[in-house]
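Below is the structure I would like to discuss, written out as structure tokens.
The excerpt is restricted to a subset of chains, each kept in its original location.
As written, the chains take the letters A and B, and residue 1 is the first residue of each chain.
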Amino acid sequence: MTTFTVSDLARRVGADVLGDPDRRLSGVASLDVAGPGDLAFFAREAMREAVRGTRAGAVLTPRSFEPRGVRFSVLKVDDPHLSFARIVRLFHPEPPPPPGIHPSARVDEGARLGEAVSLGPGVVVEDGARVGRGTSVGPGTLIGRGARIGVDCRLGHAVSVLHGVEVGDRVRVHAGARIGTDGFGYVPAPDGAHKVPQIGGCVIGDDVEIGANCTIDRGALDDTRIGERTKLDNLVHVGHGVCIGSDCLIAAHVGIAGSCVIGAGTQMGGQAGVASHLKIGAGARIAGQTGVVQDVPAGAELGGTPARPRRSWLKEAAHLSRLPGLFRRVARIERRLRAREGERPARPDRSDEESA
Amino acid sequence: MTTFTVSDLARRVGADVLGDPDRRLSGVASLDVAGPGDLAFFAREAMREAVRGTRAGAVLTPRSFEPRGVRFSVLKVDDPHLSFARIVRLFHPEPPPPPGIHPSARVDEGARLGEAVSLGPGVVVEDGARVGRGTSVGPGTLIGRGARIGVDCRLGHAVSVLHGVEVGDRVRVHAGARIGTDGFGYVPAPDGAHKVPQIGGCVIGDDVEIGANCTIDRGALDDTRIGERTKLDNLVHVGHGVCIGSDCLIAAHVGIAGSCVIGAGTQMGGQAGVASHLKIGAGARIAGQTGVVQDVPAGAELGGTPARPRRSWLKEAAHLSRLPGLFRRVARIERRLRAREGERPARPDRSDEESA
């Protein structure tokens, strides 16, 4: 078992230490379950109670943390969660993929593999495909005709990288993701919908991560693109010709219809959807389940279907709960006015009046 | 063709028989399409018309059923649908998986297989994995390093059970499901989002069923857990560190974000979503497409986005349809008041008045 002293770890993340710097740590854990041999982290106010009760041997905290009466060693850093993420890999290094080409992998003669490529059982690499140095490919994955995978990528089990797709460096693709599938393109005609051949490409930038069972269509004519460092959670759908900028975070079950342009740094919550041909400005924040049906300015925060500014949406939702009461109030006003006037309004006037 | 008499079947499900107990039945069918050789079932009021017109030879009915003028044999039971489910397997026994290990399956030397395990073509069982007695594994499925599968499980085609995942007994996993994939965990930093290594486990209880193309992430630190007898429909996403209790029913396309705790017996309709870190009390009922954004008390019935009590949500929806009319009524009141007062209200007062 690999162990580190508190001061070892502090050096690696630039931490100031309070408490025993020589304490030996053998693992990482959350505040709730950590024991005396574990490092935990305290990153936000919601964890306040947990940090009081923790049995962790050491805790990464913000610089401002005041360690009154705590038993753990304190490692003060600028960003406890970020420092924790870096330390986790010391205790749990990513296991190297099995070296070399499994005998059951089928590599076409016209394909080219870089150094130290790992291909699992049943992998298929078709004609003209290239796989970069240090990339590992999980069992049953397909690298189609002419596809290019960069260096140090990790492709999981049963992934599809279809013909001509280009994948950058250090990209992670999780099990069952489909990249470069045909887009949903048809032209209506009297004898039924005619398929529009999908001949565009699909380009995935460096350091992108694509979740399990995602589907990313190739372009109809122009390429589908996903920018550097963008992360897709599981079961995300990206339509044909979509262009997603760099540094976006797209949560599970999001669907982005064809030809949308999503600006850099956009964040989308789970199950949000974007209708086709829309532009979302850089840095937008789209709440979960939002239905975007028109262009979105940069930096906007949206919610609801159809999407509107998040604050308006939440305000409307609050007023909505009081709507039955408002109907009763208006009916009462109408009764009072009528009683005072000693008259019944003319027919057409009453069409909208109903009992609440 | 296997046949059974009405009295054979009645004995197996504790039914009282009216009509011919010696009638021979050769199959099961729904009321609409059943013929004289078929058993059907009548379980709820909506099937009343179908039961009148059915040509079925025999029908499972509630104890209270009054069989006036029917031609079929009646089997009265406590729960017709449940009895039917049990009888179906008599006529249609589940075909046994092909026995043994297919020669193209790759089983690491360090893996252990129980008795009567069936591995299909192209299955991969990695080092340290264990597969329990009587479990069958479909073609192309991966059992990762150190994963453990219990006894009498059925894993479909192209399933991923990733490293270290623990699966209980009698679990069914349908084609393309991914268990133990990395969670969606990043820490923002100036040079882009840093991946938080996902080192937690994933524990699936006994008698769980997981639908096709579901994705169940492993924990970031603490395990993801799915309780006994819980059933997931297709394309469900379960985020990292989620803990789902026993006996839940989760419909297709549901997304549950990281670290949620879902109480036992919860039911969620299709496309519902739960934001991260929430607690849903036992026995809650979440309607389809609901967006849960705060904790839910036990037994609550919710609908809408953001989620609210189901009754309020439906009431609001009803009032919403009358909202245009309400705007007209208020405008009319304002006109009447103004006319009577012979004055126009001061400017600021009118800011909200618009024509409906």
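In this section, contacts are C-beta pairs under 8 Å (C-beta built on N, C-alpha and C of every residue); 3 or more make two chains touch, one makes a residue touch a chain.
All figures in this text were calculated on a predicted structure; none of them were measured in a lab.
Q: Given the 2 placed subunits, let me have the overall number of copies in this structure's complex.
A: Whole-complex copy count for this file comes out at 3.
In this section, only the chains that are shown with their structure count from here on.
Q: Please give the residue numbers of chain B that touch chain A in the complex, ascending.
A: Interface residues on chain B, with respect to chain A: 104, 106, 122, 124, 140, 142, 145, 158, 160, 162-163, 176, 178, 181-182, 184, 186-187, 189, 192-197, 199, 213, 215, 217, 221-222, 235, 237, 239, 253, 255, 257, 271, 273, 275, 277, 289, 291, 293, 305-306, 308, 312, 315-316, 319-320, 322-323, 325-326, 328-330, 332-333, 336-337.
Q: Quick one: which bits of chain A touch chain B in the complex? Just the residue numbers, please.
A: Contacts found on chain A: 28-30, 32-33, 46, 79, 81-82, 84-86, 88-89, 92, 94-95, 102, 104, 120-122, 138-140, 156-158, 172, 174-176, 207, 209, 211-213, 228-229, 231, 233-235, 246-247, 249, 251-253, 269-271, 288-289, 304-305, 314, 317, 320-321, 323-324, 326-327, 330, 333-334, 337, 349, 351-354.
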